[in-house]
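If you scroll down you'll find the structure; I have some questions about it.
The complex appears here without one of its protein chains, the remainder shown in place.
Chain IDs A, B and C follow the sequence of writing; residue 1 opens each chain.
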Amino acid sequence: MRHDVKNGDVVVLIDTSYRKYIVDTTGKTDKIKGVGVLDPTILIGKTYGSQIQIGTKLFWILLPSLQDNLQSIQRKAQIILAKDAAIIIMSCSINAGDIVLEAGTGSGSLTIALASAVAPDGQVISYDKREEFLTHAMKNIEAANLGKYVTPRVQDVTEGITETHLDAIILDIPNPWDAIEHVWNALKTGGYFASYSPLISQVEKTVKTLRGLPFIEIKTIEQLQRELIVSDYGTRPSFNMLGHTGYLTFARKIL
Amino acid sequence: MRHDVKNGDVVVLIDTSYRKYIVDTTGKTDKIKGVGVLDPTILIGKTYGSQIQIGTKLFWILLPSLQDNLQSIQRKAQIILAKDAAIIIMSCSINAGDIVLEAGTGSGSLTIALASAVAPDGQVISYDKREEFLTHAMKNIEAANLGKYVTPRVQDVTEGITETHLDAIILDIPNPWDAIEHVWNALKTGGYFASYSPLISQVEKTVKTLRGLPFIEIKTIEQLQRELIVSDYGTRPSFNMLGHTGYLTFARKIL
Amino acid sequence: MRHDVKNGDVVVLIDTSYRKYIVDTTGKTDKIKGVGVLDPTILIGKTYGSQIQIGTKLFWILLPSLQDNLQSIQRKAQIILAKDAAIIIMSCSINAGDIVLEAGTGSGSLTIALASAVAPDGQVISYDKREEFLTHAMKNIEAANLGKYVTPRVQDVTEGITETHLDAIILDIPNPWDAIEHVWNALKTGGYFASYSPLISQVEKTVKTLRGLPFIEIKTIEQLQRELIVSDYGTRPSFNMLGHTGYLTFARKIL
Partner (left out) sequence: MRHDVKNGDVVVLIDTSYRKYIVDTTGKTDKIKGVGVLDPTILIGKTYGSQIQIGTKLFWILLPSLQDNLQSIQRKAQIILAKDAAIIIMSCSINAGDIVLEAGTGSGSLTIALASAVAPDGQVISYDKREEFLTHAMKNIEAANLGKYVTPRVQDVTEGITETHLDAIILDIPNPWDAIEHVWNALKTGGYFASYSPLISQVEKTVKTLRGLPFIEIKTIEQLQRELIVSDYGTRPSFNMLGHTGYLTFARKIL
């Protein structure tokens, strides 16, 4: 069974070096860096999984994966990587239908991962006190076709949370400890808390604040990811490795 | 808003050392190791997030998290840990509604994580050629209340895959390379492949077989997870760390 | 050229599980746990590299390596492992003839590594304020045949350092920052400082104190070591790995 690009699809073009370009077939003819001038309507009717030549280059046409969406976002701030987003979603038991709050939105990378996890009937409420970040992030989220699962809100999470009975709250702000009392009030019983912090002092303050409130299973981890390179020459770990992204602190609300 | 245990709920009892016991309120009075003799109906009407005394010990009552379910399964084989399951689900873009095949089932730990991700309208088809493993795993999956999202099948994946147009296929078998041609046939275009292998030679054979077929974005990673311990005495990484679980190899089907 | 055990040699007996027993051929007949009753004089005249049967077990006879000595010490406290001792010696440019101060002595494991590095014409001055630790450590150091390179001293390094113009000073105490002004005074210009601390707060205080004095190249690292297991079954990283030992902070004195 072949599957063709339809009008309205958002697709990813992947070149032979695995660089990725998200394209909306309803968009206008535009110059895309790395692709050239492209009229998106020429993609309609092409078969998914086949290659198309644009200018002198060949591109595979696929529906965007979550990774494609994450790798294609325009960054305005340090983003949370897939390896960390994956553990957050798993550790917070985030599933379809959940109502989840995130603050701050940043460039929207975690928002995209969360929106994929709560779709098709959940919502991500995303706070950022900086309106220009929310506007920018929503463009990335719309490009990933996930806008309908995200409610942006210009709000400082350390000054209060409007929502209640939330399934999970995830913080990526410099001072998560200032929001934790609000977090406890806004979570449903048994709800999940996660915080992403690059600095050890941030972890310490967050953990100590969590311990002063009815939370259990307070735990902090870091994830290291290393590629294994298989070549004709032999197999070895990649020389390139990120030494650190952020610490992840988790907790669960009790009464 | 308080939230009480209802007849039919499956709950987790968590003791003050964070040991966990999954209990079905429709079950019979039974002796549970670590809890004592328990009539599950006494839990009905208790408030989620509160503590209950059973014998001389106190237990919090909560709805089971995905981690609670994973940590409570009876192991008959080495299980895939949450850190690896999380990356598999994220890297394969597994979402609500997806139809995913897994082989082999083992103790059902990955099955539970996959079932959570495809609920409420997807399915996990789980192959194992050993019927006793499937039977055992289904008990774990039922205990996690996820049975309706899993179709067990006594089948050797290296001998063929019955289903087609699958969103993703995940292998945890000793010889994944022997199944890869079947995998390509059974995946939809753009579908995702993942394989979990502890040994480097397994990775090499898998990657080389993938390269001989129309797959792109073939990549192998390993995940290391380390806890950061925050105590009154000071903060430090945990002395305990798993040196290795398995390598994760990913690929995506093209035409 | 065969090489035989002579009267006066200190040897290591290694069983087929690679457990090691340091034996002084001038010692008395004694019961050694894991070996049995042994008259050390029976070893004299045996060929190095050959096996000897003692009771029902076979043992290789070798001259002790540095690792044999480190693995055979009686522990009274957490010891500094070979991987960390190696980096300390390398980073502090410790060579034959150097005069090096260490505090505290602990069980003498780092002392043994340092003594090997400064032999045959250097000295390790080893401070510990707890006389029973010094006494115990000196037994380990004598067992490694390195006593003549070590000067033990019952002294609290945070209260002052008697020696001057030292080539290097290495601290393994809970509060290294309290000794750093003494360290600066006692080092020769260009001399090396190293500190071993398990906790991050210890590193922070140490680094900040170093920055307030004329030290350059202040740097903190951690070392992770993982074994690669090669077997007929396949190759993989070891499941066992130490998640953390201690952070190593280095600096060099200027004027």
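Operating definition for what follows: a residue touches a chain if its C-beta (ideal position, glycine included) is under 8 Å from a C-beta of that chain, and two chains touch if they have at least 3 such contacts.
None of the values given here were measured: they were computed from a predicted structure.
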### Task
Give me the visible chains that the unshown chain touches, in label order.
A, C
### Task
Could you tell which one of C:Thr25, C:Gln78, C:Thr151 or C:Thr235 touches the chain left off the display?
C:Thr235
### Summary
Per the touch rule stated above, chain C touches the missing chain via residues 1-3, 14, 18, 47-50, 60, 62-63, 65-67, 82-83, 85-87, 89-91, 93, 95-97, 113, 116-117, 119-120, 164-165, 188-190, 192, 200, 203-204, 207-208, 214, 216-217, 219-230, 235, 247, 252-255
## Note on the structure
The missing chain sits against chain A at residues 198-202, 222, 226-227, 233-245
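The rule we apply is simple: only the chains that are shown with their structure count from here on.
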### Task
Give, as an integer number of Å, the spacing between the C-alpha centres of chain B and chain A.
22
#### Entry: Distance from chain C to chain A - Cα centre to Cα centre, in angstrom
48
#### Entry: Per-residue overlap in chain A, given as positions that touch at least 2 other chains
200
